[in-house]
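A single protein chain has been omitted from the complex, and every remaining protein chain is retained in its original position.
Moving on to chain A:
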Amino acid sequence: MIRISDLSYHHGRTQVLDQVSLTIPKGGITALVGANGAGKSTLLSLIARLTPLQTGSIHVGDLDVSRCPSDMLARNLSILPQNTEVAPRLTVRELVSFGRYPYHKGQPTSEDHTKIDAALQDFDLTPLADRVLDTLSGGQKQRAYVAMTYAQDTDYILLDEPLNNLDIAASRSLMQTLRHLSQEKGRTIVVVMHDLNYACAYADHLVALSNGKIRAEGHPSQVVTNGFLSSVFSTDAHVHHVDQVPVILV
């Protein structure tokens, strides 16, 4: 469970988050949606302490994010930021290996290597394992970054727009992997995404943010309605239903 209370955040004069209080249930996939600039990335970076807290508090499980030691946080929570651009020349395998750093601290054990191989396997990266990142397509790179986060093997996983650059097969495969992680291993996964259809199809819980405030929260089939689209996204798209799952035709 992630507990956020009275969280506010300013960038200079801009109020990015305004008194956000939110509980993200343990286990399952929570989709975080909202218009561009709504504050989604800021919220994730605050949870992962990439950005220092200004006001309010965040607890991840039993850990108080503002206090706990960084290596302990890194063994409990991993994050894939929105803009991943790694400058060093690394192969896919090397990149994924760094996901194990919080455990091996520089000396990977055989268990680390097993987890690295598994991460490569689960994201169809085995054939690309020895390729340098610069030589990969955007989608292949994105998969490598997700695999690195996955190799970190944490109970809480935050992903900021992981579907960027992914084709439909890779997107579905990623979402299915996430579903498997949440259902079989009880991981708590928070995903920022723009495609509401993916959110409706895979998420157990949906949180909508706009102008730094929570506008709606609940199961996607209850939250995603025509009224929701117009109030949160200011668009007049229509919601249809297929097998009770909301579907938006664009």
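Just so it is clear, contacts are C-beta pairs under 8 Å (C-beta built on N, C-alpha and C of every residue); 3 or more make two chains touch, one makes a residue touch a chain; residues count from 1.
Here is the rule we go by: contacts and distances are computed from a predicted model.
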item: Chain left out of the displayed complex - its UniProt protein name, from "Dihydroorotase", "ABC-type branched-chain amino acid transport system, ATPase component", "Iron chelate uptake ABC transporter family permease subunit" or "Dihydroorotate dehydrogenase"; value: "Iron chelate uptake ABC transporter family permease subunit"
item: Contact with the hidden chain (one of A:Ser78, A:Gln140, A:Asn164 or A:Ser210); value: A:Ser78
item: Among A:Ala35, A:Leu53 or A:Leu90, the residue in touch with the chain that has been omitted; value: A:Leu90
item: Positions on chain A where the hidden chain makes contact; value: 45, 48-50, 70-75, 78-79, 81, 84-91, 94, 97-99, 101-102, 105-106, 130-132, 135, 152
